[in-house]
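What you see is the complex with one protein chain gone and the rest in place.
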Amino acid sequence: MEIRVQDAPFDLGLEATRFAERQTGMGAVVTFTGIVRDLGEGDLHAMEIEHYPGMTEKALEEIAREAANRWSLGDILIIHRHGVLRAQDMIMMVATASKHRVDAFQAAEFLMDFLKSRAPFWKKEISAEKADWVAARDEDEDALKRW
Amino acid sequence: MEIRVQDAPFDLGLEATRFAERQTGMGAVVTFTGIVRDLGEGDLHAMEIEHYPGMTEKALEEIAREAANRWSLGDILIIHRHGVLRAQDMIMMVATASKHRVDAFQAAEFLMDFLKSRAPFWKKEISAEKADWVAARDEDEDALKRW
Amino acid sequence: MDVLYFAWVRERIGHPKDRIDTNPATVMDLVEELRGREDRYAAAFADLSALRVAIDQELSDFDASLDGAREVAFFPPMTGG
Partner (left out) sequence: MDVLYFAWVRERIGHPKDRIDTNPATVMDLVEELRGREDRYAAAFADLSALRVAIDQELSDFDASLDGAREVAFFPPMTGG
């Protein structure tokens, strides 16, 4: 289990390869990568991600531990960036490894659902004219109910 | 949409990076990678994957098209190897990109479920003593019913 | 019409392909014709519930018509991924 909260960019390819290669006996690896979306209005210049140092790591560890309890997993990786990111930058990734695909998929979705609404990160979208804190979406809160 | 059926190995890291980097306006990328599992009895020496050239490509294209119809996706990648593979070798991968995570996850699971049971690949497990065709699992057939 | 075999069906029959000059009306008619050839065909087609069939590279059924078909393939349930 590896959890990293960092300002620095990460290399999805390198992380995915390392994660897959360090597994033994696992038949399935799932990765999820979150990317700063250009909002189409063409003026999203940056996204700033604030977090709560200390609590962030604890919350992510707790979410990962819960996933490890619920599914048969070989490994979990969570990387989440903070600070200022540009459109197309990678914000975060999770990876899960398991013998069979269902566990790897379910665990990755679970990690994402809880990471979205229970880990202390806050996004601010910064365009030419304004900077707005992203509002939490009801559907993200609702997504927790299925677990 | 990119579909490749090949004998050659592929580089998960390189494929994941290329896939993610060629997207625009997508906030979520999911990858699934299937790996030859050492079966624990310690004697799985190789896996041979046979396929039906011509039909394989058509079947994968049809499955990918169906996924593209059902979810809002920016892109789909499917790579599936055939020939002789060793334990820990990567067999196949799918990648999906979408604005939001739910579509990317759902589409990746859909692709995997149909690829498992509707694309003409057959696996043979080769150990020191014997070579057995892998039997289809009822749960893989059942998995199709949820879509 | 080409008849293709994959995986253990191919192994049991001993080769990957036959060319058929008759014109069976349905897949079942073709199966009956093949069963009559030799024991190894009869063995390969003994339990149809363990087999799948594709007509011109599309999954199909054993009662499907072969009218216009150019390629029929028999194989076990797929195990990709």
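Each chain carries a letter (A, B and C) given by its place in the written order, and its residues are counted from 1.
Everything below uses one rule, namely that contacts are C-beta pairs under 8 Å (C-beta built on N, C-alpha and C of every residue); 3 or more make two chains touch, one makes a residue touch a chain.
In this text the structure is predicted, and so the values were computed from the model without any measurement.
Although it is not drawn here, the omitted chain touches the following shown chains in the complete assembly: A.
In the full complex, the hidden chain is touched by subunit A at residues 34, 49-52, 54-55, 58-59, 80, 91-92, 112, 115-124, 133-136, 140-141.
Everything below uses one rule, namely that only the chains that are shown with their structure count from here on.
Chain centres here are C-alpha means, and the one lying farthest from subunit C is A. In this assembly, the C-alpha centroid of subunit A lies 23 Å from the C-alpha centroid of subunit B. In this assembly, the C-alpha centroid of subunit A lies 48 Å from the C-alpha centroid of subunit C. Residues of subunit C in contact with at least two other chains: 81.
Multi-chain contact residues of subunit B (touching two or more other chains): 34, 112.
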